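Structure first, commentary second.
All protein chains but one are shown at their positions in the complex.
Here is chain A:
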Amino acid sequence: MKLEMKDQPGQLVAALKPISAVGGNIIAVIHQREATTPAEALDVQIVLELPEGRLENLLELLREQGVSVVRIGEERLLYECTLIMIGHLMHTDISDTVDRIDRTGSAEVTELSLVMPAINSPSSARITIRSTTRPEMKKAIRLLREVAQQKELLIVEPLEDA
(Lines give C-alpha, C1' and ligand atoms only; values in the text may rest on other atoms or scores of the structure.)
Protein backbone atom coordinates (compact mmCIF):
# COMPACT_ATOMS: atom_id res chain seq x y z
CA MET A 1 0.00 0.00 0.00
CA LYS A 2 1.09 3.55 -0.58
CA LEU A 3 0.87 5.91 2.36
CA GLU A 4 1.08 9.65 2.59
CA MET A 5 2.20 11.20 5.85
CA LYS A 6 3.41 14.50 7.25
CA ASP A 7 7.15 15.01 6.94
CA GLN A 8 7.69 15.15 10.67
CA PRO A 9 9.85 13.11 13.07
CA GLY A 10 8.11 9.95 14.36
CA GLN A 11 5.61 9.75 11.52
CA LEU A 12 7.08 6.63 9.97
CA VAL A 13 6.98 4.77 13.29
CA ALA A 14 3.40 5.94 13.76
CA ALA A 15 2.53 4.45 10.40
CA LEU A 16 4.27 1.13 11.01
CA LYS A 17 3.05 0.51 14.56
CA PRO A 18 -0.57 -0.27 13.64
CA ILE A 19 0.64 -2.96 11.26
CA SER A 20 2.11 -5.04 14.02
CA ALA A 21 -0.87 -4.17 16.21
CA VAL A 22 -3.17 -6.04 13.83
CA GLY A 23 -0.80 -8.97 13.51
CA GLY A 24 0.67 -7.97 10.16
CA ASN A 25 4.13 -8.69 8.89
CA ILE A 26 6.12 -5.96 7.13
CA ILE A 27 7.99 -7.29 4.14
CA ALA A 28 9.40 -4.08 2.66
CA VAL A 29 9.29 -0.34 3.28
CA ILE A 30 10.18 2.01 0.43
CA HIS A 31 10.74 5.44 1.83
CA GLN A 32 11.23 8.14 -0.79
CA ARG A 33 12.74 11.34 0.46
CA GLU A 34 12.59 13.23 -2.83
CA ALA A 35 9.62 15.50 -2.67
CA THR A 36 7.24 14.40 -5.39
CA THR A 37 4.27 15.51 -3.30
CA PRO A 38 3.36 18.87 -1.76
CA ALA A 39 6.17 20.11 0.46
CA GLU A 40 4.96 18.91 3.88
CA ALA A 41 3.89 15.42 2.81
CA LEU A 42 5.96 12.25 2.40
CA ASP A 43 5.31 9.13 0.36
CA VAL A 44 5.95 5.68 1.79
CA GLN A 45 5.25 2.37 0.11
CA ILE A 46 4.80 -0.65 2.30
CA VAL A 47 4.55 -4.29 1.33
CA LEU A 48 2.97 -6.33 4.05
CA GLU A 49 1.25 -9.57 4.94
CA LEU A 50 -1.96 -9.42 6.92
CA PRO A 51 -4.12 -12.08 8.47
CA GLU A 52 -7.43 -12.37 6.67
CA GLY A 53 -10.04 -9.73 7.49
CA ARG A 54 -7.70 -7.31 9.26
CA LEU A 55 -7.33 -4.74 6.48
CA GLU A 56 -10.28 -2.58 7.58
CA ASN A 57 -8.98 -2.55 11.12
CA LEU A 58 -5.54 -1.46 9.92
CA LEU A 59 -6.92 1.35 7.76
CA GLU A 60 -8.85 2.71 10.73
CA LEU A 61 -5.77 2.65 12.98
CA LEU A 62 -3.74 4.44 10.29
CA ARG A 63 -6.38 7.15 9.98
CA GLU A 64 -6.27 7.64 13.75
CA GLN A 65 -2.51 8.24 13.43
CA GLY A 66 -3.11 10.91 10.80
CA VAL A 67 -1.68 8.79 8.01
CA SER A 68 -3.66 8.74 4.80
CA VAL A 69 -3.64 5.72 2.58
CA VAL A 70 -3.24 6.87 -0.98
CA ARG A 71 -3.53 3.51 -2.67
CA ILE A 72 -3.88 -0.16 -1.77
CA GLY A 73 -2.15 -2.43 -4.22
CA GLU A 74 -3.30 -5.79 -5.42
CA GLU A 75 -3.78 -8.43 -2.76
CA ARG A 76 -1.15 -11.04 -3.24
CA LEU A 77 -1.66 -14.75 -2.96
CA LEU A 78 -1.05 -15.56 0.67
CA TYR A 79 -2.54 -18.97 1.31
CA GLU A 80 -0.23 -21.76 0.34
CA CYS A 81 -1.02 -25.43 0.22
CA THR A 82 1.25 -28.26 -0.89
CA LEU A 83 -0.24 -31.54 -2.10
CA ILE A 84 1.11 -34.69 -3.67
CA MET A 85 -0.40 -36.29 -6.76
CA ILE A 86 0.24 -39.88 -7.80
CA GLY A 87 -0.81 -41.54 -11.02
CA HIS A 88 -0.28 -41.29 -14.74
CA LEU A 89 0.30 -37.57 -14.55
CA MET A 90 1.84 -37.02 -17.98
CA HIS A 91 -0.58 -39.29 -19.86
CA THR A 92 -3.47 -37.41 -18.28
CA ASP A 93 -2.02 -34.04 -19.34
CA ILE A 94 -0.49 -32.40 -16.29
CA SER A 95 -0.47 -28.98 -17.94
CA ASP A 96 -4.25 -29.21 -18.23
CA THR A 97 -4.42 -30.12 -14.52
CA VAL A 98 -2.34 -27.05 -13.64
CA ASP A 99 -4.30 -24.93 -16.08
CA ARG A 100 -7.61 -25.74 -14.47
CA ILE A 101 -6.38 -24.40 -11.13
CA ASP A 102 -4.87 -21.29 -12.74
CA ARG A 103 -8.06 -20.58 -14.68
CA THR A 104 -9.98 -20.05 -11.42
CA GLY A 105 -8.30 -16.64 -11.26
CA SER A 106 -8.16 -16.79 -7.47
CA ALA A 107 -5.66 -19.61 -7.09
CA GLU A 108 -2.59 -20.63 -9.00
CA VAL A 109 0.03 -23.33 -9.09
CA THR A 110 3.35 -21.81 -8.06
CA GLU A 111 5.53 -24.91 -7.88
CA LEU A 112 5.57 -28.38 -9.33
CA SER A 113 8.11 -31.15 -8.75
CA LEU A 114 7.62 -34.27 -10.80
CA VAL A 115 9.25 -37.70 -10.48
CA MET A 116 8.79 -40.21 -13.30
CA PRO A 117 10.40 -43.56 -12.44
CA ALA A 118 9.53 -45.44 -15.67
CA ILE A 119 7.29 -45.08 -18.69
CA ASN A 120 4.51 -47.28 -17.41
CA SER A 121 4.86 -46.74 -13.66
CA PRO A 122 2.80 -44.10 -11.95
CA SER A 123 4.60 -40.81 -11.45
CA SER A 124 4.48 -38.62 -8.37
CA ALA A 125 4.35 -34.86 -8.16
CA ARG A 126 4.41 -32.28 -5.43
CA ILE A 127 2.24 -29.32 -6.31
CA THR A 128 2.05 -26.00 -4.48
CA ILE A 129 -1.04 -23.86 -4.85
CA ARG A 130 -1.39 -20.27 -3.69
CA SER A 131 -4.66 -18.43 -3.28
CA THR A 132 -5.90 -15.11 -1.95
CA THR A 133 -8.20 -16.41 0.76
CA ARG A 134 -8.88 -19.61 2.66
CA PRO A 135 -12.25 -20.23 0.96
CA GLU A 136 -10.58 -19.80 -2.43
CA MET A 137 -7.99 -22.39 -1.39
CA LYS A 138 -10.72 -24.80 -0.39
CA LYS A 139 -12.35 -24.25 -3.76
CA ALA A 140 -9.07 -24.93 -5.57
CA ILE A 141 -8.55 -28.16 -3.60
CA ARG A 142 -12.12 -29.27 -4.38
CA LEU A 143 -11.42 -28.60 -8.03
CA LEU A 144 -8.20 -30.60 -7.88
CA ARG A 145 -10.09 -33.50 -6.26
CA GLU A 146 -12.59 -33.48 -9.14
CA VAL A 147 -9.80 -33.45 -11.71
CA ALA A 148 -8.09 -36.30 -9.83
CA GLN A 149 -11.25 -38.34 -9.91
CA GLN A 150 -11.66 -37.84 -13.66
CA LYS A 151 -8.02 -38.68 -14.32
CA GLU A 152 -7.78 -41.46 -11.71
CA LEU A 153 -5.08 -39.75 -9.72
CA LEU A 154 -4.46 -40.14 -6.01
CA ILE A 155 -4.27 -36.83 -4.17
CA VAL A 156 -2.49 -36.67 -0.82
CA GLU A 157 -3.64 -33.56 1.01
CA PRO A 158 -1.95 -31.95 3.99
CA LEU A 159 -3.34 -32.77 7.42
CA GLU A 160 -4.01 -29.14 8.33
CA ASP A 161 -6.55 -28.26 5.65
CA ALA A 162 -9.51 -30.38 6.56
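Keep in mind that, in the parts below, a residue touches a chain if its C-beta (ideal position, glycine included) is under 8 Å from a C-beta of that chain, and two chains touch if they have at least 3 such contacts; residues count from 1.
Please note the rule applied: contacts and distances are computed from a predicted model.
Engineer: Out of "Succinate--CoA ligase [ADP-forming] subunit alpha", "Homoserine dehydrogenase", "Urea amidolyase" or "Carboxyltransferase domain-containing protein", flag the one the UniProt entry gives for the chain missing from this complex.
Structural biologist: The correct option from "Succinate--CoA ligase [ADP-forming] subunit alpha", "Homoserine dehydrogenase", "Urea amidolyase" or "Carboxyltransferase domain-containing protein" is "Homoserine dehydrogenase", the UniProt name of the unshown chain.
Engineer: From the list A:67, A:83, A:109 or A:137, which touches the chain that is not on show?
Structural biologist: A:83
Engineer: Given the contact definition stated above, which residue among A:11, A:97 or A:123 touches the chain not shown here?
Structural biologist: A:123
Engineer: Considering the whole complex rather than only what is displayed, give the residues of chain A touching the chain that is not shown.
Structural biologist: 82-84, 86-87, 113, 115, 117, 121-126, 154, 156-159, 162
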